[in-house]
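All protein chains but one are shown at their positions in the complex.
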Amino acid sequence: MPFRRLGPSGLRVPVFSLGGWLTLGGTVVGDPVKEIIKIAFENGCNMFDTAETYAKGKSESEMGRAIKELGLRRSDLVITTKLFWGTKSGPNAAGLSRKHIIEGMQASLQRLQMDYVDVIFAHRPDPHVPMEEVVRAFNYVIDKGWAFYWATSDWSAREIEEAYHVASVLGLIAPIAEQCAHNLFNREKPEKEYAPLYKKYNIGTTVWSPLAGGLLTGKYNDGIPADSRLANHGDEFKSAVESLQKEEGLTKIRKVKELTKLAEGELNCKVTHLALAWLARNPNTSTVILGASKPEQVIDNLKAIEVIPKLTPEIMAKIEAILDNKPTPVPTHGRPPLDPFGRL
Amino acid sequence: MPFRRLGPSGLRVPVFSLGGWLTLGGTVVGDPVKEIIKIAFENGCNMFDTAETYAKGKSESEMGRAIKELGLRRSDLVITTKLFWGTKSGPNAAGLSRKHIIEGMQASLQRLQMDYVDVIFAHRPDPHVPMEEVVRAFNYVIDKGWAFYWATSDWSAREIEEAYHVASVLGLIAPIAEQCAHNLFNREKPEKEYAPLYKKYNIGTTVWSPLAGGLLTGKYNDGIPADSRLANHGDEFKSAVESLQKEEGLTKIRKVKELTKLAEGELNCKVTHLALAWLARNPNTSTVILGASKPEQVIDNLKAIEVIPKLTPEIMAKIEAILDNKPTPVPTHGRPPLDPFGRL
Amino acid sequence: MPFRRLGPSGLRVPVFSLGGWLTLGGTVVGDPVKEIIKIAFENGCNMFDTAETYAKGKSESEMGRAIKELGLRRSDLVITTKLFWGTKSGPNAAGLSRKHIIEGMQASLQRLQMDYVDVIFAHRPDPHVPMEEVVRAFNYVIDKGWAFYWATSDWSAREIEEAYHVASVLGLIAPIAEQCAHNLFNREKPEKEYAPLYKKYNIGTTVWSPLAGGLLTGKYNDGIPADSRLANHGDEFKSAVESLQKEEGLTKIRKVKELTKLAEGELNCKVTHLALAWLARNPNTSTVILGASKPEQVIDNLKAIEVIPKLTPEIMAKIEAILDNKPTPVPTHGRPPLDPFGRL
Partner (left out) sequence: MPFRRLGPSGLRVPVFSLGGWLTLGGTVVGDPVKEIIKIAFENGCNMFDTAETYAKGKSESEMGRAIKELGLRRSDLVITTKLFWGTKSGPNAAGLSRKHIIEGMQASLQRLQMDYVDVIFAHRPDPHVPMEEVVRAFNYVIDKGWAFYWATSDWSAREIEEAYHVASVLGLIAPIAEQCAHNLFNREKPEKEYAPLYKKYNIGTTVWSPLAGGLLTGKYNDGIPADSRLANHGDEFKSAVESLQKEEGLTKIRKVKELTKLAEGELNCKVTHLALAWLARNPNTSTVILGASKPEQVIDNLKAIEVIPKLTPEIMAKIEAILDNKPTPVPTHGRPPLDPFGRL
């Protein structure tokens, strides 16, 4: 398993990590959770991502229990969880107030049966809390030893910039990564909006939705199968289901079919592997978070590692031609281009 | 129950909260305390305010015991207490020295049987302690995890300004709110003196004395009834009793009667509700602290919530006309007025 | 003429100011420039906006000459210009390098025949210059006495946030305003993207394109007239012309017609005045920059001042209903709404 630094930090994370969203503690409970985590760990995938809100806290408790029962050594693992949505109702039971960050962190650790996580994420921005309070509260969490680093998820570039601003003015620790949706069909935010942040602050990304909700596995190529996420979580993904049947969705399915031809014909792999390797090949990607309902899925997904070096400039150009969705570059307002052989 | 941010913080507080002054631990002890807290909590009023000095510590211990016995979840509550007056005599048993803030905080938490409060207030300013010591000590309290935020009570605008100055220079946390007396007859400080602080620092207010010691309930309209606070706490409120019988007091009573007519005639509510809603309608008010000797009082006071949206600009103008005590605006020394449609 | 503070600064600007884009030094030269400036000044419109790039420097030189010949007192005027596009070609003749900011500022002052401007704008962001260099260079310009304030134009919220970050860390002066396009059809950036900046930094806006290139005057309601900007600057506005003839453009024209009915029927004014007053009524607008080819146009546009107070909540709701383009609010990710009567 190849390892990368998580953004500007010294923490090393595997290129592919395992996430608990929807599956662990949700559709998967008990011994199967243990089996999935075991197979992932044995294959070098030692980073496990969860959140207080996944399965209303059960993702954390299942993951924590599984890790404990497997007897894995804490220092061998990279554990990440996220705060924002809470697990209860009530005016202060969610969000990024100092109160919820501290109370929520303690509740998460209790569910995980751990003394600390490696990275604590702010699962969303909270426009009703001043950035100073957020940055101070996450630094408190780090000072308490409850987390080694903090990070963001689904924040805008402006909000991350503001967090750096506050951290810098107060001499506090800034977030090291952003957990963002990134895949062949979702590129604007990770590839364009965050671009200045990679350059200036070296922030990392922990990518979720790498397969666009399964679309990039090709399983929706001929309609929505009965055992798929879109069929089972009907309500939650209603708009996704609907969009699949419209022009936009049909175009995507056509592109998936073309990518499948490329993957099978020229790379000798599934389109899934192409999609995962394409993310992993992006130097700004720190880790791609995989979801799995069965141990076999983990094993299969990790085959993408071998595809990474096969993504030559020529293959990348072919993928780009099929996708036809490359974000436009940041405008330079008529300034002549700089020499591409120098630093830009 | 409507919720508001407490000043610039991310903590959400109910528009009406419950205070322990004079009543809880004082005139009310044992099970009735529990009943009052229970009824308040069930009606969305989840913030409870006390102080080390209320009933010489008994307010804190009664409130703590009641909350424990009711089995309320800590994260669902907003608990605030205050340090300054102490509970014992002795040269260092009160004030805002680092010694008393730290020793007092620990004693309060012990009486409350809690690990932390949400907000710790400096109950008065202390001219004999440098502001740097005060700010540092409250930051120590926050760093220890004993409180999430700190605030002030009955401080002057200049003193709050100094606290912000010191906090900013030292990179420390500034106070988020001021607990001040505010009501239809007491407007100068909250409406004029603090005005620049609302604008610059966004500080909140946790209002005490919302009914002017009962005057605004109308119960002193025809003299001092035997079961009233003014009759029972004779010594403590001697000057208040005396002033009621003078010109100034008689004028106030006349205004209460006019407000009563307005409340009953046009708003279909008691003058008490009008007085409470008038405070709640002020955008600078974070929460209005209610006092109650009986559960029914809480229920009755909370009816003010429905009156808030009834306070239209027209009704507000009528109230202003009856009161005739609006603070004069800050002088601009001849500078022409700015366009009222822009930001001022 | 109503006056407002320009953002967080103490500088007072008229609600309507005069800009030189396209007209002064471009389609209008010589004595007519003088007449337009004279009539504007006599009507209280004492702020004149230009840029090094307008008419390749000729806008500055014409404006400077006219002001000199009119004998207007410098301290009675608010003069703003902008740097970025330069007036010459060459690798360092444009952009926001320290070199161009300093060399460009001196060239602008020479053309204007002035010792200083009131506000110097960065006409665009420059992704190839570190923000520290930009902030330092504009502070140098201020230290030299060549400008009293600096500001931005067409920057993203992230970039303005970064400028504040750098200014704050280095103890330097931050920009006070953003010159952005804002009108009834262009709302996303000024009303949504910048919202946190108004709240946190109190930045002002100097609005350009208030009439959407003339669309909001109604003159394109029945096609493109021969003497209009779209007809005369064909090449430059080609895409604007084309879009007018598509679905999107036709919808806009339909809305202009409905707004015209509202303006004439209920406000007794032209749609132009409604459009201008609507901007001026926005408390975040510091000044709306008018363009004029003839003195009469200035006089006519300033009639919008009387329309501002007529834009009652009811009228505003009708405009909103016609436009149907209100930016969606910032997402709160499921956090319950705060009490609208308190501060948000």
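Think of it as A, B and C in the order they're written, each chain with its own count starting at 1.
One rule holds in what follows: a residue touches a chain if its C-beta (ideal position, glycine included) is under 8 Å from a C-beta of that chain, and two chains touch if they have at least 3 such contacts.
Since the model is a prediction, treat every value here as computed from it, not as a measurement.
Novice: Could you tell me which of the visible chains the hidden chain touches?
Specialist: A, C
Novice: Specify the residue from the set A:T23, A:T206, A:T285 or A:N301 that touches the hidden chain.
Specialist: A:T285
Novice: Could you tell me which of A:L250, A:A321 or A:L338 touches the chain that is not displayed?
Specialist: A:L338
Novice: Can you say which of A:R4, A:K38 or A:K303 touches the chain missing from this structure?
Specialist: Checking the options A:R4, A:K38 or A:K303, the one contacting the hidden chain is A:R4.
Novice: One chain is left out of this view; which of C:V29, C:I102, C:I299 or C:L323 touches it in the full complex?
Specialist: Selected residue, touching the omitted chain: C:I102.
Novice: Need a quick check: the contact residues on subunit A for the chain that isn't drawn.
Specialist: Touch with the absent chain occurs at residues 2-5, 12, 15, 202, 280-281, 283-286, 308-309, 336, 338-339, 341-344.
Novice: Residue-wise, where is subunit C in contact with the chain that is not depicted?
Specialist: 88, 90-93, 95-100, 102-103, 107, 126, 128-130, 133-134, 136, 140, 143-144, 169-171
Everything below uses one rule, namely that only the chains that are shown with their structure count from here on.
Novice: Hey, what angle do you get rotating subunit A onto subunit B on C-alpha, to the nearest 5 degrees?
Specialist: It is a rotation of 90 degrees, to the nearest 5.
Novice: Scan subunit B for residues touching two or more other chains and write them down.
Specialist: 3, 5, 12 - these are the residues of subunit B that touch more than one other chain.
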